[in-house]
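Only a single protein chain was left out; the remaining protein chains are all shown in position.
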Amino acid sequence: MFRTHIHPRFCDTDALGHIGNTVVPVWLLEGRESLLKLFAPDLDFRKASLVMVRTEIDFLGELRFGADVEVTTALEKIGNSSLVVLQEVHQDGEVRCKARTVMVNFNAQERSSQPIPDAVRSQLAEHLLAL
Amino acid sequence: MFRTHIHPRFCDTDALGHIGNTVVPVWLLEGRESLLKLFAPDLDFRKASLVMVRTEIDFLGELRFGADVEVTTALEKIGNSSLVVLQEVHQDGEVRCKARTVMVNFNAQERSSQPIPDAVRSQLAEHLLAL
Amino acid sequence: MFRTHIHPRFCDTDALGHIGNTVVPVWLLEGRESLLKLFAPDLDFRKASLVMVRTEIDFLGELRFGADVEVTTALEKIGNSSLVVLQEVHQDGEVRCKARTVMVNFNAQERSSQPIPDAVRSQLAEHLLAL
Partner (left out) sequence: MFRTHIHPRFCDTDALGHIGNTVVPVWLLEGRESLLKLFAPDLDFRKASLVMVRTEIDFLGELRFGADVEVTTALEKIGNSSLVVLQEVHQDGEVRCKARTVMVNFNAQERSSQPIPDAVRSQLAEHLLAL
């Protein structure tokens, strides 16, 4: 499981005084960055990157400015070319959001999905949740 | 059904050359603005606004800079205090994203949900899809 | 002079209830898009694009959610490889922001600036302000 520490910004708030819902996908993206780097350790994303196929987010409680956030990121499933990623957003000791996201290994040069290489697969397996 | 015209911005692209997935929730938020205004026609959101409880987004095709987008917004269900919103993102004549979102009528002063008023409910009903 | 119509989004507000200052540069970027397209009419930005060298923004009045905005974009100066762009953000019949930005014609493949082609220069000249 990856743990990502995030500092909410004042511009993440909206006129309701809390963190707006459009900010959460940005934090989840940052949480998945360690996964992305397994696919493209040299940060050359033309040959391998992760693109989003589906995401589901449950907003369980309000997020606020003034307290840091932790995003946890683990895997539910590793498919042939896809991953199912489970994430949680924690603040003030509570789970405030839960997300389940399907990502696909994407070749931007060919604009198509491609199998997950074995070397990446074995690294990913360390983050697979026992369900 | 509400139709919202959106112009992708250059800063909506990412290093993969397409529109990043974190932009889509922003467009969907803009698409729901007509719903929000039914709850708070005077734009005073302290007494009534819509907060997100759950969202599901399917990314069916790449979104690109250089062509405008249309977001369609309709209702699947109107509950006691909540709404189920169905949205699509169209570009180049194709459906590129589909979203299903649960929103709740929220009183920011009391930090709690509240029933949908009858006057709002009847306006919402005009946008209810026959499934 | 280019005129760009912009619709403020609810997520552009912050906890002070107005449009946050980080949103204005995004609107100014959208305002400069017509300039960008003169350099790269085919939207292939690898050979020609505009990168920012310096920007100055004066915030003259609060921007609010609930009223559309117009961004005007004109040129103060056309240099060898650079442009000086003057922009204003209008809302409720007032100028709320003024910006002066230096952009450079940039070749992303070579990671260097390059002269403005004559064909582009003559199109740009139509938007040059008489000062």
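Residue numbering begins at 1 within each chain, and the chains themselves are lettered A, B and C in the order written.
The rule we apply is simple: a residue touches a chain if its C-beta (ideal position, glycine included) is under 8 Å from a C-beta of that chain, and two chains touch if they have at least 3 such contacts.
Note that this is a predicted model, so its numbers are computed, not measured.
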item: Visible contact partners (per top-of-document touch definition) of the missing chain; value: A, B, C
item: Hidden-chain contact residue, picked from the options C:Met1, C:Val51, C:Ala67 or C:Ala125; value: C:Val51
item: Residue numbers in chain A that touch the chain omitted from display; value: 7, 9-11, 26, 29-30, 33, 36, 43, 65-66
item: Chain B residues touching the omitted chain (full complex); value: 10-11, 13-15, 17, 20, 22-23, 65
item: Touch residues of chain C, complete complex, unshown partner; value: 15-17, 20-22, 25-26, 29, 45, 49, 51-59, 62, 106, 108, 111
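Throughout what follows, only the chains that are shown with their structure count from here on.
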item: Chain separated most widely from chain C, comparing mean CA positions; value: A
item: Whole-Å gap separating chain B and chain C, where each centre is the average of the chain's CA atoms; value: 28
item: Chain A and chain C: spacing of chain centres that average the CA atoms, whole Å; value: 33
item: Multi-partner residues of chain A (at least 2 other chains); value: 15, 17, 20, 22
